[in-house]
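A single structure is presented below for examination.
Shown here: the complex without one of its protein chains, the others still in place.
== subunit A ==
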Amino acid sequence: MPDIKVTPLGAGQDVGRSCILVSIGGKNIMLDCGMHMGYNDDRRFPDFSYITQNGRLTEFLDCVIISHFHLDHCGALPYMSEMVGYDGPIYMTHPTKAICPILLEDFRKITVDKKGETNFFTSQMIKDCMKKVVPLNLHQTVQVDEELEIKAYYAGHVLGAAMVQIKVGSESVVYTGDYNMTPDRHLGAAWIDKCRPDLLISESTYATTIRDSKRCRERDFLKKVHETVERGGKVLIPVFALGRAQELCILLETFWERMNLKAPIYFSTGLTEKANHYYKLFITWTNQKIRKTFVQRNMFEFKHIKAFDRSYADNPGPMVVFATPGMLHAGQSLLIFKKWAGNEKNMVIMPGYCVQGTVGHKILNGQKKLEMEGRATLDVKLQVEYMSFSAHADAKGIMQLIRMAEPRNMLLVHGEAKKMEFLKDKIEQEFSISCYMPANGETTSIVTNPSVPVDISLNLLKREMALGGPLPDAKRPRTMHGTLIMKDNSLRLVSPEQALKELGLSEHQLRFTCRVQLHDPHSDNDTLGRIYTHLKSVLKTYSIQHVPDGTVIVESIVIKVTSSAEEPNLKVILLSWSYQTADSTATKKKKIQL
């Protein structure tokens, strides 16, 4: 029985380190290759030794697909391809291919240059890794090899995020990556056609949340920023350079313009301008409204938002600063946080999800004292606000996607176990499909039931369709008979006669004859005539012929009447039929005997 096997190496009942192995139709595919923000040791990367104990992965994987540029989906890529060893194709969309190496380099710098780690991938390795990348266009069907094909769909979430359909023969899997079912200020909503995959692997970050309307959240966010700035406080918004940051920038930019506010807005690191440039060049990946108006006004050219310099952090007076990274685990945002944490006038707004172990996660859980490196502790006095701006689908969105794609099975990853459990029950109830949620290293096996494609001879098909009439009758199904020839991997269904001819075989006739004795004073011909009339009245649905040479033919049954000269009244009726009509003959014979 064919099946699809799924093993998460990361993101199984967890967020971060997304890496899912899928085996389908004899092909092995790795979906995403991310790192975990919450760890600094070996657990940071997926455990590739699961695939093979010794050496390179190339011969065990047919391809690697990266859904989007967030590090928890692509952060382990250079490690996997260059340090563990993988030379096969890596697929990602154009924007992901453009932005991914920049974030990887950023990540490398923080890890190696600032934290002084060794045994980490190098800049050259990132470059070598990116050389193995094959860009994907939306909806383009990419033939990885003869049997394996993949197709990308728009996922929203961040610029260039994609969902992928993986297909081998008639079996298919869809992996969503991270996605968003509601359009935001700069991206559109995820979309997929009714592709009815055998399995849908979905993220479930917000498995239990049903978020209120986007407008309310935006209003809330603006209100909080505005209040803090009004009372002279500083607002820190930790973000990732690309993604949410652009949406919030558009939001603040229009608000500042409308309210005529003067407090400065800064964006840390040189990445900003570059990042905005990517958005300009990949405008076809943004939402309808931005695409429509970009010639007149490019939404990614900001008037109020300026580049940040480290020295500005100590400037007096109100300001708003966007700083990277988004989970306060390192870098500029953590530095600024440390400076501003002691003043209750200030505020930090966490606009996205924070994984366990990061400073962001700790303060969101209400921790007021933080242990920093070197045994120092930090008092957190500033206000901590959480605004769910991450563009993940909420429970409603996930259900919506299931309705769109109509999968036969469901598998949840990229979420917390407890929340998944809840969503799993809901999905199984509402759609009556099986839902799985394997932990890391645990394999889920899904039995598929593919139909078998066969080439049918047009003659046979046309004959059958003509006989069956324009509409099939459910009460009286017609049985079609054919011969399936299996030769050199090809399956052809032809009529038995054609099969005989093609295979160079001659037909073997098997006939039966039976004699029935009857007393009848008439002549042989009259007896036959009477039989004919009788049959005519009894077997109305059959074609009955009276052939002049002294036979009656009922379909393929031949009836003859003979008598001997000695006893002219004793007629011998010869009934002869072929093997192919044997069954119906029995009934007819009975009728003659009546």
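By definition in this document, a residue touches a chain if its C-beta (ideal position, glycine included) is under 8 Å from a C-beta of that chain, and two chains touch if they have at least 3 such contacts; residues count from 1.
Methods note: contacts and distances are computed from a predicted model.
Novice: Missing chain, UniProt name, options "Integrator complex subunit 9", "Hydroxymethylglutaryl-CoA lyase, mitochondrial", "Dynein axonemal intermediate chain 4" or "G protein gamma domain-containing protein": which is it?
Specialist: According to UniProt, the chain not displayed is called "Integrator complex subunit 9".
Novice: Can you tell me which of A:Gln509, A:Ser543 or A:Ser564 touches the chain that was removed from the display?
Specialist: Reading the full complex, the residue touching the unseen chain is A:Gln509.
Novice: Consider the whole complex, including the chain that is not shown, and state which of A:Asp145, A:Glu344, A:Glu442 or A:Asp455 touches that chain.
Specialist: A:Asp455
Novice: Thinking of the whole complex, not just what is shown, which of A:Ser49, A:Gln140 or A:Ser523 touches the missing chain?
Specialist: A:Gln140
Novice: Would you write out the residues of subunit A that touch the absent chain, in ascending order?
Specialist: Touch set of subunit A with respect to the missing chain: 94, 97-98, 135, 137-142, 151, 274, 277-278, 280-284, 294-295, 449-458, 461, 464-465, 468, 472, 476-488, 492-493, 496-497, 499-500, 503, 505-516, 538, 540-541, 579-584, 586-587, 591.
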